[in-house]
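What you see is the complex with one protein chain gone and the rest in place.
In order of appearance the chains are A and B, and numbering begins at 1 in each one.
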Amino acid sequence: MTSEGSERRSEERVEPFAEGARRQARPGGEGGEVTSEGSIQTAGDTADTVAIMGEKHRSRWVETLVLLVRNPMAVASSLVLLVLVIVGVFGDVLAPYGYNEQFVGDQLESPSGSHWFGTDDFGRDVFSRVLLGAEVSLRVGAVAVGISLVAGVLIGLLAGYYGRWIDDALMRFMDMLFAFPALLMAIAVLAILGRGETNAMVAIGIVYTPIFARVTRASVLTVREEVFIRASRASGAGDFRIIFRHVLPNAAPPIIVQTTISLAFAILSEAALSFIGLGTQPPDPSWGRMLSEGRGFIEQAWWMALFPGLAIFVTVLAFNVLGDALRDVLDPRQRSALSGKGAAR
Amino acid sequence: MTEPVLSVRDLNVGFRTSRGLAHVVNGISYDVQPGETLAIVGESGSGKSVGTLALLGLLPPGVAKVSGSAVFAGEELIGRSEEKLRPIRGAGIGMVFQDPMTSLNPVLTVGRQIVEAVRAHGPMPKAAARARAEELLAEVGIPDPRSRADAFPHQLSGGMRQRVMIAIALAGDPKVLIADEATTALDVTVQAQIIELIGRLQSEHSTGVIWITHDLGVVAGIADHVLVMYAGRCVEEGSVDELFDRPVHPYTRGLLGSMPLVDDPRPARERDPLSTMPGLPPDPVRLPPGCSFYPRCTIRADERCRTEVPPLVPIAGSSDRHRAATFYAPEGV
């Protein structure tokens, strides 16, 4: 083995820990878990390993799906998210009233049969506004994560695949972005771009780019030296082809997990930005915005702040739980823990 | 014969797993005499380490199920509470583990780790404990113990670390020392030094030693009595001479390379007996109803081996401490 090879390997050995610790920092992600069992390896494990290898021919994605369906938390959170998406898409049809429909004389009504979540200071139906707010939350979250996903994965691929100074330059730049508290950076970006929903998407997108770059780079490093990639390089395939046909698909699982968890935090960030008045602008029904309006009436109308907050909480929780379940399934170490066998070894 | 310092009878250890109870140790019995060395031999997973960890209650409590009897200096160990086992640990029975790198705490100095062992059994001023720790380091042959005591484990060589482990084990002046693969992680010259060291300390303190290993070369040099384990059972035991000269059980004979193994065309001296024996040990969750070795046995005698567990019985023509668990002892051994 060349000295370069061994150096790289030792770097990778250090990496997972550093990466894990860093990921703790930003919303989304954390270090690996350790299982309580599995410390005692018995001969039985060998037999299981053989059994598991027999199942390998089933597609990885089918296997992932099977494991996910077996996890009640994953199923429950997926169902919640499905309901949210339906509400997001068909909110207009489902909501009993329009988001800006005002019932004069019915201001600050407490929850009742006609207004399940009460009414706000303009006499608008809080329930309808919460339902219609789902669309704003999901859209802003999805677009923002889309931005960071594309930018971060691209940066991570380039850094991880080419290494050397490209890696250094890109990752140091990501370190710089990482040095700012997420919300403060979003605030600064919005100060430059101006407030509003679209700019909030961009700001959140920038904030969560470094984490995608790091996750992608880390998994590219682990697959870069695998035999099939070396083989396609040797057979003269271009870098572009190798990166998108071979490296990316094999580095995908942690990126998928990160995407799910980042959705949770992007939605949280959108709500926070709208809460401080920099995100979605009135009269659009954003949960964060409704919460800040409700804050002013907290003594008279607790429902104005309670329900939008609850909506944010449930949505974020669902993405987080699903992200955790995905990690369990897609991270091989976790997978072995899940099926209670030492399959990874 | 003197009174044994440790007497184990019908020891069983099971691990609760998601698939059921794994029978890791099944009915092991042995005696350890003061100043004598008992070697327990077997491949990894044969239950040889687990059996000794169980004596001191060092297995994970919710997972391990231990039964049988182990009498140390007149006191029963099995079923004792954690707090009642504590005085035995270190002071009664000391342990040296396989990998001194992972068995020593990386963030504490070795001196401090020895001091902990010294002070674990009764109050002692810090300075006195420190002096005792340095004394112990000197006793296990570490030069310049005063400054070495302030070293962290990663600053010492593998051999030095194992000497530190031995110093820790000796701190409580134990009557029995369990050396669990104590030389496996070391290279050959260091291995010899450690074996010699333990031998010297053993004769000075007349300690009973349980030497757990898979290395028959080590056993031949140091053991008085040998116990061969397979799938948690004792398949053969005897004095070192009896076992090496007249192995009876097909597994022992396979280990010693005294009988040809199938599918191995290489000459005997090139084979590593443990790795070339065909097949794998049985799944401890589903032990075969008969002889555990039956699936790998080159004799494959008959239906009886498959359905009936052969008892451990004395061998005709040997001392009554030479016993084997096989229906088919070869004639005229």
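Definition applied: a contact is a pair of C-beta atoms (placed from the backbone, for glycine too) under 8 Å apart; a residue touches a chain by one contact, two chains touch by 3 or more.
By our rule, contacts and distances are computed from a predicted model.
According to its UniProt record, the chain left out of view corresponds to "ABC transporter permease" among "proton-translocating NAD(P)(+) transhydrogenase", "Helicase-associated domain-containing protein", "Thiol:disulfide interchange protein" or "ABC transporter permease". In the complete complex, the hidden chain is touched by one of A:Val69, A:Leu82 or A:Leu184, namely A:Leu184. Touching the missing chain, out of A:Ala144, A:Ala200 or A:Ile312, is residue A:Ile312. Mapped onto chain B, the footprint of the missing chain covers residues 53, 56, 58, 82-83, 86-91, 94-95, 97, 99, 102-108, 113, 116-117, 120-121, 152, 154, 165, 168-169, 171-172. Interface residues of chain A facing the missing partner chain: 10-11, 13-14, 21-22, 24-27, 30-36, 39, 172-173, 175-185, 187-188, 190-192, 264, 268, 271-272, 275-278, 288, 291, 294-295, 298-299, 302, 305-306, 308-309, 312-313, 316-317, 320-321, 324.
We take it that only the chains that are shown with their structure count from here on.
Once the centre of each chain is set as its mean CA position, chain A and chain B turn out to be 50 Å apart.
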